[in-house]
Each structure stands twice: as C-alpha cells, then as structure tokens.
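Removed from the display is one protein chain of the complex; every other protein chain stays in position.
For reference, chains read A and B in written order, and residue numbers begin at 1 within each chain.
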Amino acid sequence: MISPYPHLIDLNDYPVSWWKQVVDLGEQIKNHPEIYAGACSNKIMATLFYEPSTRTQMSFQTAMLRLGGRLIGFDNPANSSVSKGETLKDTTKIVSGYADILVMRHPVAGAAKAAALSADCPVINAGDSGHLHPTQTLTDLLTLQCEKGRLDHLTIGLCGDLINGRTVHSLLKAMSCFEGNHFILISTPELGLPSYVKDILNASNCDFEEVSSLEEVLPKLDVLYMTRIQQERFASREEYLAQKDTYILTTKKMQAAKKDLVVLHPLPRVDEIEVALDEDPRAMYFKQAKYGMYVRMALIITMLNLDTHTTLLRGKTFPGAVCKNPNCITHTETYLPKSFISLGNSLLECEFCNERLLMEH
Amino acid sequence: MISPYPHLIDLNDYPVSWWKQVVDLGEQIKNHPEIYAGACSNKIMATLFYEPSTRTQMSFQTAMLRLGGRLIGFDNPANSSVSKGETLKDTTKIVSGYADILVMRHPVAGAAKAAALSADCPVINAGDSGHLHPTQTLTDLLTLQCEKGRLDHLTIGLCGDLINGRTVHSLLKAMSCFEGNHFILISTPELGLPSYVKDILNASNCDFEEVSSLEEVLPKLDVLYMTRIQQERFASREEYLAQKDTYILTTKKMQAAKKDLVVLHPLPRVDEIEVALDEDPRAMYFKQAKYGMYVRMALIITMLNLDTHTTLLRGKTFPGAVCKNPNCITHTETYLPKSFISLGNSLLECEFCNERLLMEH
Partner (left out) sequence: MISPYPHLIDLNDYPVSWWKQVVDLGEQIKNHPEIYAGACSNKIMATLFYEPSTRTQMSFQTAMLRLGGRLIGFDNPANSSVSKGETLKDTTKIVSGYADILVMRHPVAGAAKAAALSADCPVINAGDSGHLHPTQTLTDLLTLQCEKGRLDHLTIGLCGDLINGRTVHSLLKAMSCFEGNHFILISTPELGLPSYVKDILNASNCDFEEVSSLEEVLPKLDVLYMTRIQQERFASREEYLAQKDTYILTTKKMQAAKKDLVVLHPLPRVDEIEVALDEDPRAMYFKQAKYGMYVRMALIITMLNLDTHTTLLRGKTFPGAVCKNPNCITHTETYLPKSFISLGNSLLECEFCNERLLMEH
C-alpha cells in the first residue's frame, strides 16, 4: 500500500545517506538558527499524543515554533473526545485535513504506520509503544556528530538494561552502519542484548564485547550511553542490592574516564547518574536534549520538502494469519489489513509491529 | 439587554443573507487561502471549552492560526482553577479582557448567550449542550455550496436518529430557507422528526416525506446526511437487531445511488457508515470537516469586523417564572435574569435555552 506522502515511521525505511543529510541539516541549523527561523511559517504541525510524553512533545513543539510554524494537537486523549470510540483512521483523516504535518505518539505498536496509511500529509513517528522511536536515534546521531566530530571509529559503551532498551537497540543498529565502531555492552547476564540485535551487529562485521563492570571498561570509552535498570528487572532483590551500584555512574568512577568522554542518556534519569556529575563537562545528556530539538527542526523541514511516495505495506494477508502481539495496532484498529512479510519457512513478520509468527500447516 | 459587540449564539439571530455572506467568504478563503493568511495577525482567540470536544476545538484553532492569529484557552476545566467556584461571568470578563474573540463550548444550554451578556469582545457559540451548534450548520452549508454548487433545488435525505439530532434540526431549518429543496426523512417511527421542526418546514412551504428504508430512497437523493442511532434509542433489543442494518450505509447500497450523490456526516461516526465506503469519491464527510475549518475562518473574520450591537435579551422576567429545563444555564448561574419571551396564551419561552413554560394562574 502506497501513500502519496513521505513519512518517517522507521529509520530503516531510509538509507544511511538520508540519515546523514538530516543530521547534517540539524548541525547547520544549530550553528545558524536564524537562517531557518521562517522555514515553516504558514505551516501547522499537529501533535497527536495518545499517551503523555511531555519532553518529546515539547521538543517537537519548540522545533516547529523555532521554524516559524504553528501548533495544534492534544496530549491526553483520555480527557478528550478523541477517545470516545473514534478510530485512529477517522482522527487522522480529520486532523491531516487541518495540519501540514502530523507527529504521533501512541501506546500501541504500529500506530504511526496505521495513521500514515490514511493521513493526507506526512506523519512522523514520535514513539509507538516500545516499538520504534526514530527521532531519539536521530538525536543521538546529531549529538555524537557535534560532540565527537564523527560517527565512525568510536568506542561506545552502552550500560544498563540492554534487553528491553529499544533506544539502545536502535542506536546500535544505526551506529553499526558507520565504519570502525566498537561496542562494549555493559549489563547483567539477564539483561544483555537480545540475540537479534547481535545478529545485526555480526552481519555488519561490527566489533562488540559484553562485560558486567562499568568501572572496568570506563577508561576505554569515547562514548558512554547510560540507561536505567528498573529494580524489578533484576533476578531477585538480593541481586539488585548486590549489583545496583555497578551500573550507577558517579563522579568518582568518572575520574578514570577519558577527558573527552561523552556521557549520554535518553532521559528521564532516575538515579543511575549521580546528580553531582551534572557539573562535569563530559555530562552531555541535557545538551543531548537540545540536540533533539535541532534534529527535529531538520526533520520537519525535510519531511515538508520531500516529494516522495512511501510504500507502507509491501507484503500481503495470509489466510488465518493474525498477529500474536497483544499490543499490535491490528487488534484495536480492526479495519487494518492483517499484512505480513513472508520471511520464508512459514515465518511471517507483521508489517505493523514487526512481531514474527510461525504459520502452522 | 444589549451587548456592544456582535456575537454568534444562534444562526437564527441573523438573516439568511448573512449566512450566505459567511458561506461565500468561506468558499473564497478555500480557493485563495493565501489572501487571508494575515487577516487576523495580532488578534488572539480564546477557546473556552467547558467540556472536551477535540475536533471542534482543533477546527477553530486551525482556522485562527491559518488567519495568522494566536490562541489561548482551556479544554478541560475539571483540571483547571476555572472550575473552582468562579462564575461564568467572572471567567468571561477576565478572558475577554485578554482576547479579541471568545469561542465557547459548554455542557449547559444557554451558556454562550450568558457569556455574551458580560463579554468585552465577540462570542461564538461552539455548542451549548444539545441546544445550538451554529458552526456545524455553517459547515454543512459550505459543503453543499462547494460540492453541489447550490443550496436550493436539492433532494436531501436525512437518515438516523431524527428526534434527538439537533444537527439535523438545524440543517433542516436552514435549508428550508432556500427554494425548492425536498427532504426525505429516513428513520424508525419512534425516532422521527419532532413536530416542532415539521411545523417550521410546513410554514416555509417545504416539501418533505417520511420513510423507513434507506435503500428504497437512496437512488433519488442528491445529498444524504447520515447520523448515528444509538442502540438504546430503539424500542427494544429485538427491534435494534431487526432494524439496525437498515440504517447502515454500505458500499453495496451505494451502487444504486446517484453518481454525484454527496454523503455527509457530522462525525464522529461509529459504524453507521462502512469504513470501506471512505474510498468512494461520494463520501464527503472528511472533506466536510475541512470545510468546517474554512467556514470558521470566514466566521472569525466576519465577527472581528462586524460593527454591530447585539440584542441578547428581548423579553422580561415574569413573577414566579423559572425555567423548568434542569440543564438551563439560569439554574447554575443564578445571577442571570430569568428572562422569558411571551408567546401569548400564558406560554413563555426561556431566552437562554428556548424551553417553553406554561404559566399557571
């Protein structure tokens, strides 16, 4: 199924060269914001946030305002009439009649793609459950490009909950496209990187190692990407108490790190980075949030000026095949085609949430 | 009681020629939006939504933004300090000191008129309970003018719950002012048009017929206005099951309809129009929502440039006369004058909610 508009649903729908263009434009905007102050005047962006995400929404809103554009939208459909039985399709049709570009956040996987199917303007995915969050990855790329001067030949530590952290998976996939990067995965055995991401790293000949001590590898790193481990992710309360300090970044540990280390965090942080570290010039997580604004400015300009169609569905429906992911948008929006890509050997992949399904014969 | 500002509380406060002017301006804006892009720069619109209505609010907001104007307002007073004991009068006085035009949605009948009494700027009624919703009617008129090329000599089917549907009553009253329109009322006997609307149609020599089958009359129609019948409106569950399909519009039924039929719906729809019909070029309900934005642009420009007084209350108080409509604004805003119009024979009509009252002697 082809939409006559460009959309950003999944970063992997575009080649690496396109990412680079967006990131380069983001850097250019950061250096000369005044050139772009009127780039979107007379344009309206709708932020459809089906779950609250204040930081992401404000980042998109500021980006549009700094381009001279204007805003409509909602941030809490529980309080709005949108929640009263209207389909995602109808809301998307109506709002894309008002606005020039939609930004959608949704608690169900595949929602942004579903919206793109009926939207009469470009759609940007601002997070569809834990599934995809492409503008976070673009944020990370712009931060590295500006703060390290390059996206290649970096030793990058990723610390925390690596099994559930989609932000981390997406960054790893993205950085594996650039030459010479070396990854150090710092986690407990239970919270290590899932094998499907390792497969991708291996397929692109990417160098990685798995360790359990942040302190031990810190001196080697050019970049440290911190994430939170929730207490309930540990195998037991005993393990939590025994291990938690291992994955907390402190000013003391930082003494052994490189002088030009860059510490990143997707935010919000809880206690995995000591507050006292904020004064350290290597702590880049607040600056990273600001890069997020610049890269979203670049993305909005790009999407409003792209003159391309988007192929949203490439597969087909298979008799009897229904996605087994309970949090897939095909279950709540029942008019959607249950479209799958065949991976061979009776293996299907849902085109909305990417969950795989083994067809029985 | 006279307000020094123009207000749009009830479409019937203005002559048909005025409606036509607003609709004509809406068509002009639709065709040349760039001419009006700065028509309201330096103006501020406040949207005071005492109940959430995301679509209507976004329509007004987009309209103002596309005129170069700016926005303040609220959409959920339950979460706001406005709900804490402040009268409608005080909120209106304060906000009309900030803004150049107020748009009000309220769950109580007569609220917009009550606000207009104290506002220091024009007030637009964006729906006061089920009582009045003049901008929906203007939307319908602009849609017909643009899609049918005229507002007269049309065969118009209205299908669904005609007894409770204020949108339908208002459209009928409006279209009966144009020559040669023929109405086909499609409903169950229990959900047929109330007699007071039939009286208006008869008084204006309007042709109408009542039928119970959508399928039967569909081929004759130039316009089909669909509305929803809620399950609980049917006489019994048996009747619901027996009849519901009669009032659902399907692609199959549409095969017998005219090639230039225009299908309208005030939205949100639930299941009274098949999703598959959305692809049919005769399905105009999403386009209708966009016409709503254009006609609201026309209305905002009109209200900001009208230099007229508005007579809001023409009647007077009668000793002992109190409106019997429990959802009338005179009950919650007790400082309001209990003002009635005498219809003769001891019959009074509340000037806020239009409920009638027989005075006892």
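Keep in mind that, in the parts below, contacts are C-beta pairs under 8 Å (C-beta built on N, C-alpha and C of every residue); 3 or more make two chains touch, one makes a residue touch a chain.
Predicted model only: the values in this text are computed from it and were never measured.
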Missing-chain contact among A:Asn76, A:Asn164, A:Ser212 or A:Asn327 belongs to A:Asn76
Going by the contact rule already stated, which one of A:Lys253, A:Arg269 or A:Lys316 would touch the omitted chain in the full complex? A:Arg269
Among the options B:Phe60, B:Phe74, B:Phe183 or B:Phe340, the absent chain makes contact with B:Phe74
Could you tell which one of B:Gly97, B:Pro194, B:Pro219 or B:Pro281 touches the chain left off the display? B:Gly97
Of the residues in chain B, which ones touch the absent chain? 42, 44, 46, 70-74, 77, 79-82, 84-87, 89-90, 93-95, 97-99, 118, 335
Per the touch rule stated above, chain A touches the missing chain via residues 37, 52-55, 58-59, 61-62, 65-66, 75-76, 78-79, 267-270, 275, 278, 286-287, 289-290, 293
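Note that in this section only the chains that are shown with their structure count from here on.
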Chain-centre distance (mean CA atoms) for chain A and chain B, in whole Å, is 42
